[in-house]
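Take this structure first; my questions come after.
Heads up, one of the protein chains got dropped from this complex, but the rest are sitting where they should.
Take a look at chain A:
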Amino acid sequence: MEDYGGSDDEYCYYDDDQEEPMDGIENEDSDVLGSARKDSTTKVITKESLFDAQREDLRRVMELLSLREHHARTLLIYYRWDVEKLLSVLVEKGKAYLYSNAGVMVDDNLSSNIRRCSSSSVSCEICMEDVPADNATRMDCGHCFCNDCWTGHFIVKINEGQSRRIRCMAHKCHAICDEAVVRNLVSKRHPDLAEKFERFLLESYIEDNKMVKWCPSAPHCGNAIRVEEDEVCEVQCSCGLQFCFSCLSSTHSPCSCLMWELWIKKCRDESETVNWITVHTKPCPKCHKPVEKNGGCNLVACVCGQAFCWLCGGATGRDHTWSSIAGHSCGRYKEDAEKKTERAKRDLYRYMHYHNRYKAHTDSFKLENNLEETIKGRVTISEQRESALRDFSWVINGLNRLFRSRRVLSYSYPFAFYMFGDELFDEEMTKEEREIKQNLFEDQQQQLEANVEKLSKVLEEPFDQYSDDKIMEMRMQVINLSVVTDNLCNKMYECIENDLLGSLQRGTHNIAPYKSKGIEKASELSTCWSNKASDASNYLPSDDISSGGTTILKRDRPSGSGSSSNDNINECSLSKRTRKEVSGFFDLNMPAEVIDRN
């Protein structure tokens, strides 16, 4: 949570500023947007809210099939928390199939409280001893073994990392053991293992669920992110890390995940250097070092003293004329070698073209991050001046627009490298088609590039030294350019989605959609601790078992339930702050239509 510091606090500061009566319009708008933000479907799941996050799914399944929690959980784990999938199996194949596949045995005659075996003593098949009946447990599937053996079995399975699906001990029985029994028996002998079991069960919601993924931050922030509809998107965790939800690498839209993976590999590889060496040098026949020809005739001398023919690479004597070397002839034309060299040369230049531009924009992006500090300083100075102008949110809006479009621009180069290269889509387009599409795309790219550079230039102006009139002029420019670049980004994505990637026949490349407002910031699940504690105790199986259930929650919060009221305050103030931040962030990302009204 402390990760909220840094620049985000700054946003808060500006947000506070805007709450002054000076600019009623923007404030109003920020409220509207703020409430829209609450509907944001991407959620941060913290250690604390993990239980709440899965409660909804559990409840749905429990209510629909009138199941107890552990059965619902077993079903959901088996169907990877895909409630829709689970329901479609139910409709198509029926309840019995659904249950038996997942290892759920619902025996209506078996009350959950009467788990003891019927007769007074039981012969346990595992340890081959007779044990008193109250020392044995019957599972939902009807198999009854002694508690010691059950415990031994559970411990082995938990240690093997199979907590999520511990099967009954009977041979060929696929029933999954009741988690309450596991919890209860294991905690008697190994409380720490029982906790581990609990955590595994809870984390199934992240590990086995394609809509939820751990935040890839390193060191790990402990959070997971849940998306609602589309897995192809880019998100920002509450720790500040922005990443591609599909491939968990850094954000890269409009490159597809595959393009990005290839690009990163290519940039890291030395293969291009090797390419250059093959094109521009020949190995010395004596010392085998690569030699570059820096002019002159075809007799080349290596630093080691060996002379050789540049055309064929063979060692020669030093006696030569401009056109021939004494005692050496290699006039035969080798077409193959020539073609290969030509091709390597072309590929290298092509790569260099795209890489240079990609790199230039990435570098600008870094430099512009420094600009952020400078601009904030200027805003502070300007605000303190005796002037009618008090609102400088437009500078920050412009700066954010610049960051966003700069990012799009820089990733548009590796995109183009693969889109119009022959590595991925060689068979998708004819040469002519490719040329037309490339022109279309490059036109848009060039326009975007020009406007981004203009915006960058305007934003660098030292407005804190300007007169009011000049500031108003700059304001207009920034707002106009922001609108233009935003539109251009939109158009470029439209072009990519409709004309380029949309028309592919083979294979699909999905890209995270362009968002005017920037990468979606995942919001915290809106729950307070006090709620959760009561809900959790309602929810976790009752009696002796609930003690096991609450330990994990206590463990997560070092202060424990004793000081929960205190926690509550913290939590609430935190979420308030988060909301404020969110609205602040939103405000700064004022979309075109709002700016239009100014």
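Quick note on the criterion: contacts are C-beta pairs under 8 Å (C-beta built on N, C-alpha and C of every residue); 3 or more make two chains touch, one makes a residue touch a chain; residues count from 1.
Keep in mind that, in the parts below, contacts and distances are computed from a predicted model.
K.L.:
Missing chain, UniProt name, options "E2 ubiquitin-conjugating enzyme", "COP9 signalosome complex subunit 3", "COMM domain-containing protein" or "small monomeric GTPase": which is it?
P.N.:
The correct option from "E2 ubiquitin-conjugating enzyme", "COP9 signalosome complex subunit 3", "COMM domain-containing protein" or "small monomeric GTPase" is "E2 ubiquitin-conjugating enzyme", the UniProt name of the unshown chain.
K.L.:
With the full complex in mind, choose from A:Leu64, A:Val156 or A:Cys267 the residue touching the hidden chain.
P.N.:
A:Val156
K.L.:
One chain is left out of this view; which of A:Val83, A:Ile126, A:Leu371 or A:Leu504 touches it in the full complex?
P.N.:
In the full complex, the listed residue that touches the missing chain is A:Ile126.
K.L.:
On chain A, what residues meet the omitted chain?
P.N.:
125-129, 149, 152-153, 155-157, 169-173
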